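Of the protein chains in this complex, all but one are displayed in their positions.
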Amino acid sequence: MADSVSKEELVESIYQEVAKVQGKKQLKAGDLTKLMIKKYGDAVSKNDVKFAIKELIDSGRCVYTYFGGSFIELPHEEGAAKHI
Amino acid sequence: MSDTPLLDQLETGPWPSFIADLKRMAAKKPQIKDLLGQLERSYEEKITHWKHGGIVGVLGYGSGIIGRYSDLPDDFPGLEHFHTMRINQPSGWFYTTAALRMLCDIWDQYGSGVMNMHGSTGDIIFLGTTTDNLEPCFQALARNGFDIGGSGSAMRSPSCCCGLSRCEWSCYDTMEACYDITQEFQFELHRPGFPYKFKFKFSGCPNDCVAAVARADCSVIGVWKDDIRIDQAAVKAYAGGELKPKGGGAHVDKLDIQKDVVDLCPTQCMSWDGSTLKINNRECNHCMHCINLMPQALRPGTDKGATILLGSHAPILEGAQMSWVIVPFMRMEKPFDELKELGANIMEWWTENGKNRERVGELILRLGMREFCLAVGLDPVPQSIKTPRCNPFFFWHPEDFEAEAEGKTYIKL
Partner (left out) sequence: MAEDRITDIGPPHYEQFLPPVIKANYGKWKYHEIPRPGVLKHVSESGDELYTVRCGAGRLLTTDYVREVCDIADKFCDGHVRWTSRNNIEFLTPKKENVEPLIAAIKAQGWPVGGTGHAVTSIVHTQGWIHCHTPAIDASGIVKSVMDDLFEYFGEHRLPAQVRISLACCLNMCGAVHCSDIAILGIHRTPPKIFHDKLRHVCEIPTTIAACPTGAIRPHPDKSIKSVVVNEERCMYCGNCYTMCPAMPLFDPDKGGVALLIGGKVSNAKHPPMFSRLGVPYLPNNPPRWPEVCQAIRKILLAYVNGANKWERLGEWITRIGWSRFFEICDIPFTFQHIDDYKWAYDTYNTSMHFKF
C-alpha cells in the first residue's frame, strides 16, 4: 500500500489542475480523476477523487459548468451573461 | 393595436391556446409581458432571442438548472436572466391537487409562473427565474419534498410508465423501480461526472409507453416468459362482436380473429378453429399485438420480469440508435440489486473509457460488444443480435484457446 493522501491535499491538487487550464481547456470529473490517479497512483481511489470534487464544489471554489458537456471550472462571469 | 398581432392568431382554434394562457399571466407578471414581446419578435424575425447560460446553478449541484439570457435585455428587461429549473417528477406523474397547488405557489413566488408538464425527459420544468431566486426556490421545494432533476453529463431524472398502478399488462413495478433507481443514483444525478447524459426509462411491457427503447441509454422493458393467459369465453365474445377490439379504441367494431389476430402474428404461433384460440407460447415473441386487440381475453403470463436494453440516443452524434438487448430476462424485485449492480458497472466502464459527449451506445460501437460484455460481466446471448456477422473478421483471444484446451467446441457433434 502506498501512503495515503490527505483529503485537503487532494482537494487542493484538483483545484490547481482546474486553475491551470481555466479558459484554455475544460476538464470533466473523469479527466480530473485520471489526473489524480496518474499523480498519486494507488494512494488515491476514484471514490476519493469523487468526494474531493464534491468538497471543492460545496466550498464554492469551483463550479460545474455546462457547455455541451459538463465541466469543472473556476467561477467566472460567462459570455452569455454579459450585457454587450 | 395589439403588441402581439402574430401571437394573437394563435388564440383561435379548438386546441388549447398557450398564448391565451400566457396573456393571463402577463396581466400579473411583467416578465411574462416581456416573454410575449420577445416571442412576438421571434415570430416576426424567425429567429430565437435566447442565449445559453452554462454556469448558473445551486450550490453543490451541477445539474437541473439551465441558464437562459435574453439577447434583447434592453427591450425586455424582465428576461435578462430567465433560467430553467428541472424538478424531478414523481414516478408515473401522479399528483394530488395539494401537491400541485404547493408547486404553483412556490413557482409564483420565486419565478415566472410558466412551466412544462412535463419536459421531454419527464421532469416538471419551471421556465424563467433570476439567479438570485434559484437557491430559495430550490430550498422551498426541498422543504416540501421535491428535489431538482438531472441535466448535463449526469444521470437524468429516470421516468416510467404508470405500470402496476393502472395497467394490467405491466410485467414489473415500473414506478417503484424508477423511484428506487432514482434514489440509488442521487449523487450521479446532481453531480455530473459522466462523459455525457445517462437516462433510465422503465416501461412495463413491450408496448413501451415511455419510448424507453428510443430515448434511454438503459431501457428496462417488462416481459414474461411463460404462457399468455387466455379466457376462451372472452375470445368468443370478441369473435361474436360482443366485445370490441382494443376495448373500443379502434376504428372497427368487430374482430375477425383469423385475419386480425392470427394472420398478423409475427411468429405465426397462433391458430383459431372458430371456437378455441391456441398459442404455441414457446414460439411467441411477446410483440403484444394479440393482447392489444383483445385486452379482456388475453393477458401476459405470470412469470414476469424485464429485458434490459442498452444504448439508445437521439442522432447526435453518430446517428440515432435504439437500445439493444443485453440481458434478455432479469427478475425485477425490490430492491433491484441486480439492475443497480449492472447499472453501476456500465457507468464505471463508460466513465473510464468514454470521450466527452460520447453516449454509452456510441462507446460500445467504438470499442466493441466483447470488450463491453467482459467489462460489465455479461455472457454473449443470441437475443442481443438480429443476425450474426456476415464478415470473416472475427478475432480470437488467448482465453478462447484456453477454453478449447479445456474441451470447448463450437458445435456439439
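So that you can tell them apart, the chains are marked A and B in the order they are listed, and the count of residues begins at 1 in each.
Here, contacts are C-beta pairs under 8 Å (C-beta built on N, C-alpha and C of every residue); 3 or more make two chains touch, one makes a residue touch a chain.
For clarity, every value in this text was computed on a predicted model and none was experimentally measured.
Trainee: Touching the absent chain in the whole complex: find that residue among B:G37, B:G57, B:G128 or B:G343.
Mentor: The single option touching the absent chain is B:G128.
Trainee: Using the definition of touch stated at the top, determine which of B:T84, B:N133 or B:N353 touches the missing chain.
Mentor: Missing-chain contact among the listed residues: B:T84.
Trainee: Across the whole complex, list the residues on chain A that are touched by the chain not included here.
Mentor: With respect to the unshown chain, the touching residues of chain A are 23-26, 58, 67-68, 79-80, 82, 84.
To be clear about the criterion, only the chains that are shown with their structure count from here on.
Trainee: Would you mind pulling out the distance in Å between where the CA atoms of chain A average out and where those of chain B do?
Mentor: 31
Trainee: Give every residue of chain A touching chain B within the complex, in rising order.
Mentor: 28-30, 50, 53-54, 57-58, 60, 63-70, 72-73, 75-76, 78, 80-81, 83
Trainee: Note which residues of chain B are touching chain A in the complex, please.
Mentor: So the residues of chain B in touch with chain A come to 51-55, 57, 59-63, 66-67, 69, 73, 80-81, 151-154, 187, 191-196, 351-352, 354, 356-357.
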